[in-house]
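The complex appears here minus one protein chain, its other protein chains still in place.
Note that the chains take the letters A and B in the order they are written out, and that residue 1 is the start of every chain.
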Amino acid sequence: MFRLDELVARLGGEVSGDASVTVRRVATLDQAGDGDLAFLANRKYLSRLQDSAASAVIVAPEVLALVKGRACIVTGDPYLYFARVAQLFNPAPVAQPGIHALASVASPVPASVEIGPGVSIEEDVEIGDEVIIGAGSHVGRGARIGRGTRLAPRVTVLDGCVVGEDCIVHSGAVIGSDGFGFAREKGGRWVKIPQVGRVVIGNQVEIGANTTIDRGALDDTVIGDGCKLDNQIQIAHNVRIGECTAIAGCVGIAGSTTIGARCMIGGQAGIIGHLSICDDVVISAGTLVSKSITRSGVYTASLPVQPHSDWVRNFAHLRHLDALVGRVRSLENQQGGPDDRNPG
Amino acid sequence: MFRLDELVARLGGEVSGDASVTVRRVATLDQAGDGDLAFLANRKYLSRLQDSAASAVIVAPEVLALVKGRACIVTGDPYLYFARVAQLFNPAPVAQPGIHALASVASPVPASVEIGPGVSIEEDVEIGDEVIIGAGSHVGRGARIGRGTRLAPRVTVLDGCVVGEDCIVHSGAVIGSDGFGFAREKGGRWVKIPQVGRVVIGNQVEIGANTTIDRGALDDTVIGDGCKLDNQIQIAHNVRIGECTAIAGCVGIAGSTTIGARCMIGGQAGIIGHLSICDDVVISAGTLVSKSITRSGVYTASLPVQPHSDWVRNFAHLRHLDALVGRVRSLENQQGGPDDRNPG
Partner (left out) sequence: MFRLDELVARLGGEVSGDASVTVRRVATLDQAGDGDLAFLANRKYLSRLQDSAASAVIVAPEVLALVKGRACIVTGDPYLYFARVAQLFNPAPVAQPGIHALASVASPVPASVEIGPGVSIEEDVEIGDEVIIGAGSHVGRGARIGRGTRLAPRVTVLDGCVVGEDCIVHSGAVIGSDGFGFAREKGGRWVKIPQVGRVVIGNQVEIGANTTIDRGALDDTVIGDGCKLDNQIQIAHNVRIGECTAIAGCVGIAGSTTIGARCMIGGQAGIIGHLSICDDVVISAGTLVSKSITRSGVYTASLPVQPHSDWVRNFAHLRHLDALVGRVRSLENQQGGPDDRNPG
């Protein structure tokens, strides 16, 4: 439980109203009750603020005038402030040192490490202080897990891969599976190319549930510091991702593509192989990126959803778009050429 | 082994032909042989019925006249009847009570529960009668698993999550991983928002292999009674899904979206965040839903597949569709305005 003035002393911002109000939980405006600290990050929810039972609210300076008589913390970025308060109220799990009797551990580990039941750690593994290895996880020969990192239950980190410090890897993630590399013989038979690179993951990286990151074929697959990967993402061999890039669920990135820093990639987007995406690119959900991007900005390719009957009527024409363009050109020719206001 | 009249006594319908015929297995019309009961759910397979070696067939009344001299069960919905016979012939696995010696169980469990090798069950877990926890599964602290539910091998149910009664959760599913929630600092660094909600799953829910359902950020993620989720689905934090909605494989649903009851969502569809989809909506395979849907019906957005060379020719024009519309408008203006039969 914290008083508002205590929060401001720790995290910055200013109190408006009664600084002795105490809060013990964060909540949404809708759900908040007595003892709850809510936040208003988006002006469009202003009406919810009026109805909220929150004991106090985090607001931006420009909204303060609208908040009559409420205890507030005023800060330039309420959502970021909310994140910091939420971390204060809900600290990350701390390692409970010890190795479970049903774990198989073939490497020396620091005394501060927590290793759950059913874990297997092979030879030559290096594990940093205060690491948590959740139940049923596997760490292959020669892998390294940095200080303060937490593997949730049932994570797989395969031979030789490196996970940095203060990372979180969620359940079912697989780091270091073989890349998809084959040469084709006459007749169509595939000959496997051994995948001898590693996966190297930086610090403060979060990797979602059932996400897969393949090891490099010859060189490494690299995920930069501060990247955040959601669930069920597939990262192919030799992909390189810059710092602080965030990738939403179900994205697939094909082999040898390079992605810059601070990119944001929407859910179910796909990026084909051997491309280069520069820094600060935003890819909309569901977009297939089939060529390199050299200028920062937002990129999109998706279809408008329609009632099925409209879709049938409109989209049948897509098969004949070239013919339609030809018909327009023909009409223009009959009228003496395209109007100069309408190039293309 | 059942006689047709025994089946009808249990499951309804009427026998046509020899009621003493015995069947012991269900099969497709193509594969059926002696002792097999097949079904005809779709008139277009009528020709297969003539050639089938099935001992008996489940048919609808309107087809009966076409079935010369065969033993039949006549019912309004042959496919539903077939499902019930198949359940009778292939009953669900029953718990073999006991806790395997290689399981780690830190909560009391009823005597009727089956717990396989490599399972880990943490503190404060509540498990109902006749639950089956498959090999290598993990149930986190404070979770609840309802009576009669079966977790297949290698399922993860994380701290505090609730799975209802008579559910089936398939291998590799992850329930309760952290939602993807971060606030962004200046400079692009992401600050994690602790995810303190739960996943709450109703009764008679089935969850496919490697499907992931994230816990809510502050409130819960909720899956209604009777929902059926296929493999490799991603459900983000704070999604709420109504009763008896069925979702096919590889679908992604982004955060805080609400989906109604009795919806059917096709494979690889995506629904972006913060939308509301009403009851009885059908989304076609591969469709990206980017706005709320307020009327029941079928919705679609996908492209017609074409030979690659046709696609190159037709789809190049998509980049210039706005210019093409301008050219048509220009032609219309030269002719004295658009024809009144063709608005738009």
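Here is the rule we use: a contact is a pair of C-beta atoms (placed from the backbone, for glycine too) under 8 Å apart; a residue touches a chain by one contact, two chains touch by 3 or more.
As the structure is a prediction and not an experimental result, all values here were calculated from the model.
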(request) Taking the full complex into account, find the residue in A:17, A:78, A:136 or A:224 that is in contact with the omitted chain. (result) A:136
(request) Tell me which residue among B:159, B:185 or B:206 touches the hidden chain in the full complex. (result) B:206
(request) Tell me where the left-out chain touches chain B, residue by residue. (result) 26-28, 31, 77, 79-80, 82-84, 86-87, 89-90, 92, 100, 102, 116-118, 134-136, 152-154, 168, 170-172, 206, 208-210, 226, 228, 230-232, 243-244, 246, 248-250, 261-262, 266-268, 285-286, 302-308, 311-312, 315-316, 318-322, 324-325, 328, 331-332, 335, 338-339, 341-344
(request) Write the list of chain A residues that the hidden chain touches. (result) 102, 104, 118, 120, 136, 138, 140, 154, 156, 158, 172, 174, 177-178, 180, 182-185, 188-194, 196, 210, 212, 214, 218-219, 232, 234, 236, 250, 252, 254, 268, 270, 272, 282, 284, 287-291, 297-304, 306, 310, 313-315, 317-318, 320, 323-324, 326-331, 334
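To be clear about the criterion, only the chains that are shown with their structure count from here on.
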(request) Report, in whole Å, the distance between the mean C-alpha point of chain A and the mean C-alpha point of chain B. (result) 25
